[in-house]
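Missing here: one protein chain of the complex. Every other protein chain is in place.
Right after this comes subunit A.
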Amino acid sequence: MALRMWASSTANALKISCVSRPLISRCFSTVLDGLKYASSHEWVKHEGSVATVGITDHAQDHLGEVVFVDLPEPGGSVAQGSSFGAVESVKATSDVNSPISGEIVEVNTKLTEAPGLVNSSPYEEGWMIKIKPKNPSELDSLFGAKEYTKFCEEEDAAH
C-alpha cells in the first residue's frame, strides 16, 4: 500500500516537472516513455550527442534506501553491459551497468553528498553519468517503456 501511494506521488511530481509522459505499470514503479531501458534496470536518455544514464524507479525501490554511490571519473570509457559504478543500500553493494558504450563526459557529483536522490528522483536529479555514445545503434537493442514494464512484471512474478 505504501508503495502505491509513493508511486502515485512520484508520478504526480513528474507530471508537474517534466515533459516525458509517465506510463504507470501494474507493478507500481514508474516507467517513462521516451527513455530506453536495460534488463539490468538502468535507463538511458539520448539527446543529441549526449546520453544520460541512471537507474530506474523499479531498481531504486528494490534496492532500498541508497546510502552511497560510487561513480567513475569523467574521461573514462564504458562498454555496453559493463559496470561503471555501484550503489550501496541495506548493507548491499550493487553494481550499476551502462546500457550503451561510450566516453563518460560528466558525472553527477551531487550524489556524493545526497545519495538519496537516486531514490527520490531516479529519472531526474538522481541521474548518474552522461556518455558520448560510441555506437548509437546500441540503443535499438534496449527495451522501450512498454517492453521494460512487461519485463519488470515477469521478473517480479518469478518469486
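FYI, contacts are C-beta pairs under 8 Å (C-beta built on N, C-alpha and C of every residue); 3 or more make two chains touch, one makes a residue touch a chain; residues count from 1.
Please note the rule applied: contacts and distances are computed from a predicted model.
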item	value
Undisplayed chain, where the name is taken from the UniProt record, one of "General transcription and DNA repair factor IIH subunit TFB4", "lipoyl(octanoyl) transferase", "60S ribosomal protein L27" or "Protein YIPF"	"lipoyl(octanoyl) transferase"
Residue among A:T30, A:S89 or A:S121 that touches the chain left out of view	A:S89
Contact footprint on subunit A, counting only the chain that is left out	40, 59, 61-65, 67-68, 70, 83, 86, 88-95, 97, 155-159
